[in-house]
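Structure provided below as C-alpha cells; questions to follow.
Note that one protein chain of the assembly has been removed; the remaining protein chains are unaltered in position.
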C-alpha cells in the first residue's frame, strides 16, 4: 500500500514550483503516491487554505501526509511544524493554516521542524516548499519519526473560526467561502438551525424561505439554500451562480430568523 | 499492471472537489492509478464534456475506468449509470454526457447504479462525485462486477450528434468545439469531403481554398484549414488564434462547396 502525500499550495500552475516539489519528494521517496488537493489558493490567503484542507483531509486514507505551503513568511523566523494525530500527519508553516484541522483532531503531537539533516543542502529564502517542506514530507513518508525533526511544542498558532451568533431574533452568520460554481458557503451548521421551524434567510436584498433537498428541486436561475458538501449551509442558484446574481463576496453577512 | 481510473469533471481547480474524489478512490482502492483528463469543462456543459471524453477515451489501455462528473442534476432523481464495453467502463450521470462514447462502442452493458453498499455512508445532495461516483469507480477497479451495482437498463439518455447536411450546392457544418489555441473544430469528417476536388470553405467573412498538411506550410498569421487530432476539419491560424481572428463561437456555421 503506497504512502500518500497530498499537496495544497498557492503556487498556481504557471511556474515550476509544484513540479520541483514533486521531483524532490520522489527523489527521496520513490514509491510515494502524490495527490494534488489544490494549488489555486489565492496568493498568501491562509484562511482559504485552512478551510480547504480542513474539509479535504478526512477523505484520505489513514496514514496520509498532508503538505501545505501557503507561506508568506518564507525565509523569516516563522516556524515550520509537523502536526501528527493517530490518523494523519500535516506539515505546514506555523501561520494558522492548520486552524480548521486541529479543531477536528484529538491527541495531536506537534513538532517544530529544525533538523537540517532532512532539508535540501542549499536552502533558498524564497522557496522552502522545495527545500524544506518537500524533503521533510518525503522522509516522514519513509518512516522517520516526528521526534527526529525537532522539539515538541504546544503553542501552535491558530485563528478562531468565525461562528454564528445571536442578535435579538436573528442568527448572524457570514459567507466564508465561494466555490468555482459561485456557491456561497456560509458558516451555518445544522446545529445552528436545529431548533428553528420556519425560516427566513436573508443575503443582501434577497430572501430564501426554505432549505432545498436538491438544486433541481428549483427552477433554473432560482436562488436557493441547501446543505452543502463542506457541512455548512450554502446559498446557490440552480444551474447558475449565486455569486453573480447576488454580487456578494467573502465576509458578507447572512442572517436567519424564525418566521411564523 | 495497475488499474486506471480517469477523471473528467467541471470542478475546476480552485476547490477541494477533485482532491476529495481522489482521496475517496485511494481509500478504497489503494493501488489504482488516477489520471486527470479534464476538470475545466464549462460548469454544467454536458455537450462539451461528451465531446472531450468521446475523443480521449480510446487512448487509454483496455480495462480503463472513465469517471465523469458533469452533473447539474445532482441530488435529483436523474440516474447514475455504468456503461461497460469489452474494453472500457464508464461511470457518469445519465444526462447525455456519454453520447459521443456510445456511438463508438459495440456490445455495451448498461447498469443503473442503485446499490448503496458501494456508496459512502453519508450522501450529500450537492457532491455525489465524492459520495457515489468515486467509491463506485473504486469498487469497479477492485473487480466488483457491474451487475452488483444495480439493474441493467436499455434506455440510456443520449443526444444526437450535429451532422453536416447538404443545402443545394453547399455542405453546411458548424463549429462544435474551440480549443485553448483558438483552433475551431468543425463537424466535417473526411467522409463528408471525399468526393470534392477543389473546395471553398467559408466561415463568417473569410474563405479558405485548400486543406493544409501542416500549420507551418502557411505564413504566421495566415488562416488555414487542417485535419485535426479530433478527427474533424479544423480552422486555424498559424502561430495565432482563429477564434480571435474570426471572432467566432461554438455553433457558428461553416459552409463548404466545390469550386471549378
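Quick notes on this one:
A and B are the chain letters, set down in written order, and residue numbers restart from 1 in every chain.
By definition in this document, a residue touches a chain if its C-beta (ideal position, glycine included) is under 8 Å from a C-beta of that chain, and two chains touch if they have at least 3 such contacts.
Given the structure is predicted, the values throughout are model-derived calculations rather than measurements.
Summary of contacts with the chain left out: across B:114, B:239 or B:259, the touching residue is B:239. Annotation: of A:86, A:126, A:198 or A:213, A:126 touches the absent chain (contact as defined above).
Interface with the hidden chain, as seen from chain A, comprises residues 11-20, 22-24, 26-27, 30-31, 34, 43-44, 72-76, 78, 124-127, 130. Seen from chain B, the chain kept out of the figure touches residues 1-2, 4, 6, 8, 13, 33, 35-40, 52-53, 55-56, 59-61, 64, 179-181, 183, 213-217, 226-229, 234, 236, 239, 241.
As a convention for this text, only the chains that are shown with their structure count from here on.
Per-chain CA centroids place chain A at a distance of 31 Å from chain B.
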